[in-house]
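One protein chain omitted, others in place.
Chains here go by letter, A, B and C, matching the order in which they are written, and residues are numbered from 1 within each.
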């Protein structure tokens, strides 16, 4: 079963987060997960995927213009009916990652996707809408590495759910 | 297959909208759909349901306190894994129904539900996140009856999706 | 006192809404209000304006990519400290106009603007976050003309507030 993670990344942090999710997905048997930049997305792979997770950094507490523009073609990607997830990165804990996830999920609903995060139903960590990483640029106590585990777990949970529904 | 619509209603408008959704669901074969007020919800029926749609009016562009309070027990309802939807009523076109739906869906994600609206994937009417009805109290050109058809269609689409996934 | 309305419009509906807001603003003494497309915005005028209202259509329940891209330069427009408002147009009552307004206001907060809608404090019509017009393409009972009055009132209230604060 194919699963795709699609991201927009400027500095590499969001790419890193996307790859952690794909790594977590690939822990699940019979899953072939790949992470793609929006600049280099394999639309054939995405079309065959049973689930797609989308993420980008928060710019001004909103998704990036690049991602917003890219999503306009989402209707052509055949995403309807697939399992959908979202994630974000940000520079501050209050920096807008949740607004980004909520907007991404709203776009996924419009595509006809089945949005799912697991929430509190799988115990700790609770992953409310999707995982967020805060880099260490502005908050020295933070940094990408602190969030590695939650992205791996999110990817694994997402793949298990996709396998349960469509495997 | 059981499906539940759960609502909070003061004036009866949201109850009416909930019943339209249930009516649309019952158009689909082998579906037994019922609408319940939060004051009188049949938790056994809800527990057996494969999909749950939740709705309430917009008060101050936010869900009602009654619904917010009721949802705190949502974890005990066993909603994880069910198909989830949301709807709202409002007094003005700009009155907050979409904020209500977005908050309800966020709560459903935290319960571990699969959120789905159909979006643009089933043609017109596009139902972005969920249906909203504006009553005619403040906007004379509006009124509940104008929205009857979209609630019926939403219910029918939701039931078809639930049957496809879990039937 | 200068006031600006800035919009992105494809079909002319959002341009119409922007012009109604400016017309309402110009009802207030000593106000010089103008509406500008993002393609032709007079940045000198905007820089001198004491208040700025921003609006666009809902595409997929999100602001348009054009507006999202344009707002990235907002930091250079010197919007900090100005009174800020937002509006939207949509094709369906549930079509995402409120999500658009909420995202626009979030961007305005990041610019350091003072966001204000009047809300319920000025009686009816209550304007919760900002005005929204639904055109008649998909909902025959709707149409731009039904919303003319609320856009005029919003513009007038906004100008009165700007005059009270900065006049």
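Heads up, the rule we're going with is that contacts are C-beta pairs under 8 Å (C-beta built on N, C-alpha and C of every residue); 3 or more make two chains touch, one makes a residue touch a chain.
For clarity, every value in this text was computed on a predicted model and none was experimentally measured.
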| item | value |
| --- | --- |
| Given C:20, C:87, C:116 or C:154, the one touching the chain that is not displayed | C:116 |
| Per the touch definition above, residue among B:46, B:86, B:99 or B:144 touching the missing chain | B:99 |
| Residues belonging to subunit B that touch the chain removed from view | 59-63, 65, 68-69, 71-72, 74, 96, 99, 103, 106-107, 109-110 |
| Subunit A, residues in touch with the chain not shown (by the definition above) | 60-61, 91-99, 101-102, 120, 124-134, 138-139, 141-143, 146-147, 150 |
| Positions on subunit C contacted by the hidden chain, ascending | 75, 80-81, 83, 102, 105-106, 109-122, 126, 128-129, 165 |
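Everything that follows uses one rule, which is that only the chains that are shown with their structure count from here on.
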| item | value |
| --- | --- |
| Subunit A and subunit C: spacing of chain centres that average the CA atoms, whole Å | 32 |
| Junction residues of subunit C - those touching two or more other chains | 60-61, 96, 99 |
